[in-house]
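Note that one protein chain is taken out, while the other chains of the complex remain in position.
== chain A ==
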Amino acid sequence: MAAHLSSGRVNLTALREAGRRELREFLDKCAGSKAIVWDEYLTGPFGLIAQYSLLKEHEVEKMFTLKPGRLPPADVKNIIFFVRPKLELMDIITDNVLREDRGRSPQRDFHILFVPRRSLLCEQWLKEQGVLGSFIHREQYSLDLIPFDADLLSMESESAFKECYLESDQTSLYHAAKGLMTLQALYGTIPQIFGKGDCARHVANMMIRMKREFPGSQNSIFPVFDTLLLLDRNVDLLTPLATQLTYEGLIDEIYGIQNTYVKLPPEKFAPKKQGEGGKDLPTEPKKLQLNSAEELYAEIRDKNFNAVGSVLSKKAKIISAAFEERHHAKTVGEIKQFVSQLPHMQAARSSLANHTSIAELIKDITTSEDFFDNLTVEQEFMSGIDTDKVNNYIEDCIAQKHPLIKILRLVCLQSVCNSGLKQKVLDHYKREILQTYGYEHILTLNNLEKAGLLKPQTGGRNNYPTIRKTLRLWMDDVNEQNPNDISYVYSGYAPLSVRLAQLLARPGWRSIEEVLKMLPGPHFEERQQLPTGLQKKRQQGENRVTLVFFLGGVTYAEIAALRFLSQMEDGGTEYIIATTKLINGTTWIKSLMEKLEPAPF
C-alpha cells in the first residue's frame, strides 16, 4: 500500500509510520468497541495514512459521516468524532450529542479528536452548548505533513493562502513550522535554510524559535536533507494562473485530483465483458488512484501531454508482444514461466487501458478550439505581448458568459504579467465582469486586489519584462518530447518558483540579486549548527537533497519541473517537495472568492 513512499531518496514511510503510531495510541486510549464519526474532509487525508484494517484492529466497528441529527444506532462503547477545529462542525457535534438517547443502555462514551489542532475556541463553544462535559477524551492529532508520494508532502490546508494574504492569519505557517520540526525530528536537522517572501521569513523564524525553546529536540540523527528552501506563493503569483500542460497537471485542471484520487466520467470505462454491455452502464464516476506506485503513471505523469501518446503506443506494443509469447511457450517450464508473469502483465494491461482512456478524454478537450484560444492568450501574456490593453478574447468570453473563474484567471494573469493593469483597462474589466456576472462580485474583485493578483499599475513601471528576461521565464525553443529545460511543463513558460530553486542550486542567488529585490518580500539564508559528528562528508558525485516548501500551494506542473531537475544527469540536486496545499488556478482563485451563498449544512 505504501511501498511507493520508500522508493525515493528520502524514505517517507517513516513519516507515515509515525502518523500511524500516534493514531493507534489514541484509539487504544478509548478502550472497547468504537465507532468513528468523520468530518468528511478528513477521510481523504487520513486515507493516505491508514486503511480501515488498521482501525479495525483497534476495535473500530462502524464509521459514519458527520451530519446533524441523531447518531446511527451502533452497538459500540465509544463514539469518536474526528474533526477539524471549525465552529460549524462543533454545532453538528452538539446536535448529535444532544439527540443521543439517554435511556439507551449501555450508554455510549463520546470523544473528540481534533485534526490538526485542539482549539480553545471550539472547546469553549462546546461548553457554551452544554456538551463539553460529555467528552471523555479531547485530544489533537497533528496531521501536519501528509506523505502523498515518494517526493511529495502536503498539509492539505485549503485556505492557507487566503489566511496568510487576505486575513493575515498565520496559523497555517505555525503548522508548517511544526510540520518541519517533526520532519527534522525524523530526518535530522536541516543545516541550511534559504527563503524568499514574508511568510518564508516567518516560518524560518518560528523554526529557529522552536528549536531554541526546546533544547531537548537537539537530535542525533544524521541529516538527510542538505537544504530547505522556503518559497512564498506570492513571490510567484503567475505560475498557478497558467494552464498546466503536463499529463498530471491537465488531469488536475480538467477533473481535479483530490488526495491522489481522481473521478472521471464513466463512459470511457465501460464494462469489460461485451455480452453484458448496455445492461448496466455505469453512472457513477470512475475513481482512480494516481501515484508512483503505478509504474506507467510514474513514467508519464510529468511529461508534456504532447509526449504522452507516443509512450502509450510504445507500451501497447510491448505488452502485446509479451502476451504473444504464449504461442512460443512450448515446454512446461516455459508455460510456467509465462504464467508466473501473468499477474504483472495483467496489471500493466489494465493500467495502460486506464491511461489510454484518460488521454482520450483529455485530448478531446485540448484539441478544442476554445482550449487553443485560451492557451494562445495565456502564452501571449506570459511572453509579454499586448499585456497593457483590453484583450479581445477575454471580452468575448465575458460576452458569452464563460465561467467566471476562467475570466478571473485570465485577467489576473494579464495583471501579473504587466505588474498591474492600467487603471482604464482594470476599470473596463471590472465593469464588464460586474455587469455580466452580478455586482456582488465586487467583493471577490476586492479580495483579488488585496492578494495582489489584480491591481492597478503603480508608478507606471512594468517590471515583468526584466524579470522574464533575467530568469529566462519564456523559452522560444521548447522541446516537449525530449525536454532540456523546465519550460516544457507549460510549453514555453518556465515556472518562476522553480527557476528560483534551480538558480539557488547553481550558481546561487547572488547572481540574481536585482531581480530578487523586484519580487515581494525578503530573501535570506540561515544556518543551523550541527554537532561535529553529524556533519556530512559528501561522497564524490553524490547529489544534494533539497526540500522545497511552497507556502500557499504548489501546482502539479511545478512539481513536474522540480522532478525534471532532480533527474537531470548533471543536476547535482534532488528535490523533495512540501506544500500547504496542492492547487491549480481554478481551486486557487476559488479559495479567494467571496462565498455568496450561506454555508449549507
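The working rule: contacts are C-beta pairs under 8 Å (C-beta built on N, C-alpha and C of every residue); 3 or more make two chains touch, one makes a residue touch a chain; residues count from 1.
Please note the rule applied: contacts and distances are computed from a predicted model.
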*Would you kindly match the missing chain to its UniProt protein name, picking from "Band 4.1-like protein 2 isoform X3", "AP complex mu/sigma subunit domain-containing protein", "Spermatogenesis-defective protein 39 homolog" or "Small ribosomal subunit protein mS29"?*
"Spermatogenesis-defective protein 39 homolog"
_Contacting the left-out chain in the complete assembly, out of A:Ala3, A:Ile335 or A:Ala399_ = A:Ala399
*Which one touches the absent chain: A:Ala3, A:Ala31, A:Leu98 or A:Met568?*
A:Leu98
_Identified contact with the non-displayed chain, of A:Ser7, A:Thr182 or A:Thr356_ = A:Thr356
_With the missing chain put back, one of A:His137, A:Lys211 or A:Arg544 would touch it. Which one?_
A:His137
*May I ask which residue of A:Glu267, A:Glu295 or A:Asp427 touches the chain that does not appear here?*
A:Asp427
